[in-house]
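As you look at this complex, bear in mind that one protein chain is not there, while each of the others sits in place.
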Amino acid sequence: MTSPVPLADAIAEHVHDGDTVALEGFTHLIPFAAAHEIARQGRRHLTLVRMTPDLVYDQLIGLGCADELVFSYGGNPGVGSLHRLRDAVENHWPHKLAVHEHSHAGLANAYSAGAARLPFAVLRGYRGTDLEEQRDIISRVTCPFTGEELAAVKAVNPDVTVIHAQLADRDGNVMLWGITGVQREAVLAAKRAVVTVEEVVDEFPEHTGAVILPNWVLSAVSVVPNGAWPSYAAGYSVRDNDFYQEWDAISRDREAFLAWAAANNLTQVANEQTAATHV
Amino acid sequence: MTSPVPLADAIAEHVHDGDTVALEGFTHLIPFAAAHEIARQGRRHLTLVRMTPDLVYDQLIGLGCADELVFSYGGNPGVGSLHRLRDAVENHWPHKLAVHEHSHAGLANAYSAGAARLPFAVLRGYRGTDLEEQRDIISRVTCPFTGEELAAVKAVNPDVTVIHAQLADRDGNVMLWGITGVQREAVLAAKRAVVTVEEVVDEFPEHTGAVILPNWVLSAVSVVPNGAWPSYAAGYSVRDNDFYQEWDAISRDREAFLAWAAANNLTQVANEQTAATHV
Amino acid sequence: MSDWTSADMMNVAAARELHDGDVCLVGVGPPNLAANLARRTHAPNCRLVYESGAIDAKPKKLPLSIGDDDLAATAIAVVSVPEMFNFWVGAGRIDVGFLGAAQIDRYGNINTTVIGDHADPKVRLPGAGGAPEIAAAAGRVIVIVKQSPRTFVERVDFVSSVGYGPTGTERDAPGAGPTLVITDHGVLEPDPVTHELTLTRLHPGVTAEQALAATGWPLKVADSVQAVPAPSGAELEALRGLRNREAVDA
Partner (left out) sequence: MSDWTSADMMNVAAARELHDGDVCLVGVGPPNLAANLARRTHAPNCRLVYESGAIDAKPKKLPLSIGDDDLAATAIAVVSVPEMFNFWVGAGRIDVGFLGAAQIDRYGNINTTVIGDHADPKVRLPGAGGAPEIAAAAGRVIVIVKQSPRTFVERVDFVSSVGYGPTGTERDAPGAGPTLVITDHGVLEPDPVTHELTLTRLHPGVTAEQALAATGWPLKVADSVQAVPAPSGAELEALRGLRNREAVDA
């Protein structure tokens, strides 16, 4: 991987029907443009993984791209519910969505285990919660030295992880900074990794807290300025809090949502789906 | 913790006889000045923990400060043996040194587990090696999801960790950069932490790859310019490779070593020890 | 009418419980408001930690999300989310964790996951987020939640974060658990022996009867219920400044 490729090509090559896909970003640097391209290409039967599904997965779920969701917090931060997520879980619209849920600590460790190619991770967590009833992803192990019982989470290894970053250099190495969440772990846990960036530079600047990913762990880089909107890229844009508020009204209503999708060139998919619900 | 204190005060308050002490630094930023102060104050019966004991532990071991050593690579990098370490293990001079040894991966994970206050860590490691015979620190666990058997290492939680860093700010927060090894984990794994720094600044510069430790996880900060010599501090000094070479001759011979100790104001300890070996 | 609402009183009462120097894990919503209020009033040196990775953040304005750039830009350090949960939250470095709740029961167990059955829920709530490990590992937990019979229930539909367990005796975690539940009516504290949440303080103008009516189980009332002082002028001014997103120096 060296030269940037068009986003449509990167998605077509690396995101397939039925894939387990992680689009990560903790409030910051959420790869919305890449998600929209996935929807536009009509991907189906995805297992979506993300700590905070946010609007980006509300949209993919509403557009019928996902069969399953692995997550730890599914709200519109500071606003309220993710209505498309709720509609899928509560009313199976556009179809049923199977849910596998973690705490933040659990899913963060599941990615870390995946990045280390370990089958599980150990943490102090979940004790006393009903989340533990999901024994296929949350279990327990006993410390061989002290006998203490601790939580274990099954590793997450996406088929493809997609992130947005500030910079790539001419060799296709990638740099992100600010709140970098679990992106490093999500990329290293995946079989393939696609990155959209704000711009390409000759040399990376100094940034405390930056994460740098060498080109040989990445599958494709695409230059997509403002590719995180309505999320933001520190140093390039600010979070569009108004859109996060507006989304509440758009997403509450199926017709309003479909109209929004149509207006944003996600119509191919949206039409298929409308047809399906009217059968 | 806010204002810097003299190194002698920091060591006197936080490093006690019998403590488990980690002085960390992977080739870079090795806290030599702090180690010499520990020797000068005549600390005894220490359990020393360090991935790469290097000259700094060769000196403390030769001076009789340590009863036990937890480590993963005990050589003089690019030069050869650590002769004081060897003399202690092979000939019990100045007294017997009990050895607990890991691989780098194992000890790094043992610190990480300590930093997370977990009793153990899981890794892909040790399989097929005789290091596994140390069952009190290296064991196995079974993945509850896949049944795969993996290595487990017992957490390391030093009583005190000592590191050298480039900078503190006016509030006593600490910043280090370059090769930062396992210092973050070693500090967070410890009950107490002492940091020597090159200088105090009003504001931290931007440095990709920097580690920053907030003042509330530190016990004391002391300003000791060149406190890593003959190791180095990136941006402040270069590694004194000549001294690393010279150490081979100094440390090969007990008398030469004791003369070096005397010439470096480590005589109190050295004299006691000479007396002890002549009883 | 006073010049403050019951929600204001709730946030002010929560802010007062943060001590200067406390390390506080701050979530979205009222916790965010309360923690920043404390920092602008009596606890200027409390340390705000956000699960997004920001340590010692000093936001100039009230952040709208826990991932605002202002948090990263003003923090002493920004760490990855795995590090935040393993080395900071899980390791017990948080003195105070503020949590919200969609349902809470008499033993302080919290539900933020579903109303109804988990496999086929009536209402799908956002989920656990960072709360389970904050609830377990923070030195003390302060729950901020408006009181109503729908929220204060005999038994939560789903335990997202543990308080003192189903019968008040099952807590198995390093932290002290929910030591205070601060509502728009007053303050509930666990009984030292049974851990049953007990009404110990009332906000100005609220009666014990109102608090009982807002609780879905027969709420225990302390022998001596204390009166919470009304918000001071300084507290209200700071609260207004935060709500209007007025900037102060970091």
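Note that the chains take the letters A, B and C in the order they are written out, and that residue 1 is the start of every chain.
By definition in this document, a residue touches a chain if its C-beta (ideal position, glycine included) is under 8 Å from a C-beta of that chain, and two chains touch if they have at least 3 such contacts.
None of the values given here were measured: they were computed from a predicted structure.
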item	value
Chain not shown, its touching partners among those shown	A, B
Residue among B:T180, B:T196 or B:S219 touching the omitted chain	B:T180
Residue touching the undisplayed chain, where the options are B:P31, B:G62 or B:G125	B:G125
Chain not shown: contacting residue from B:T20, B:T47 or B:S72	B:S72
Missing-partner contacts on subunit B, residue numbers	26-28, 51-52, 71-75, 77-78, 81-82, 85-86, 89-90, 101-105, 108-109, 111-112, 123-131, 133, 178-182, 184-185, 209, 211, 232, 234, 238-239, 241
Subunit A residues touching the omitted chain (full complex)	112, 115-118, 173, 184-185, 188, 212-214, 216-217
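Quick note on the criterion: only the chains that are shown with their structure count from here on.
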item	value
Label of the chain whose CA centroid is most distant from the centroid of subunit C	B
Euclidean distance of C-alpha centroids - subunit A vs subunit C, Å	28
Per-residue overlap in subunit C, given as positions that touch at least 2 other chains	77, 86, 90
Residues of subunit B whose C-beta touches two or more other chains	116-118, 212
